[in-house]
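One structure is given below, encoded as structure tokens.
Every protein chain except one is present and positioned as in the full complex.
Here is subunit A:
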Amino acid sequence: MSINEIQDELISDFELFDDWESKYEYIIDLGKQLPPLEEQYKTEENIIKGCQSRVWLHTYLEGDKLHFAADSDAIIVRGLVSMLVKVLSGHTPEAIAKADLYFLERIGLHQHLAQTRSNGLASMVKQMKHYAIAYQAVD
């Protein structure tokens, strides 16, 4: 599936929820299901420090596809991280670099991306794009 197809699928998943509780319960579930990042990747280099919570991002190339694995110490951020990984991981650096992430806005979660200081999410997205651009340059 392309990045946009995955985004569209997430958007339709969220259309099923008609109140905030079920929406956040789903995000919390996603957070719980995300496999924890292996300790060896929880390095100072991979950490993105927010004012409140931390995010770790590990990046690796397999063939021509860029993969992400990530984690956070807060469960809701973890759920959001899991969605971002689901959308962006396993695509070519070109596709990631030019991806337009519209799904968070469409499912009404963009405020979490806007809170630049409190969680590491916005910086994480920026970091994912940076890696993609860097790997593109290597090609």
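In this text, contacts are C-beta pairs under 8 Å (C-beta built on N, C-alpha and C of every residue); 3 or more make two chains touch, one makes a residue touch a chain; residues count from 1.
One rule holds in what follows: contacts and distances are computed from a predicted model.
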Check: The chain dropped from view, which UniProt name applies: "Probable cysteine desulfurase", "NADH-quinone oxidoreductase subunit K", "ABC transporter ATP-binding protein" or "Peptide/nickel transport system permease protein"?
Finding: "Probable cysteine desulfurase"
Item checked: Hidden-chain contact residue, picked from the options A:I75, A:A95 or A:A122 -> A:I75
Next item on the list: Please pick, from A:E25, A:D64 or A:E105, the residue that touches the omitted chain in the full complex.
Entry: A:E25
Note to self: Please output the residues of subunit A touching the missing chain, sorted low to high.
What the structure shows: 20-21, 24-25, 28, 51-53, 73-77, 112, 118-119
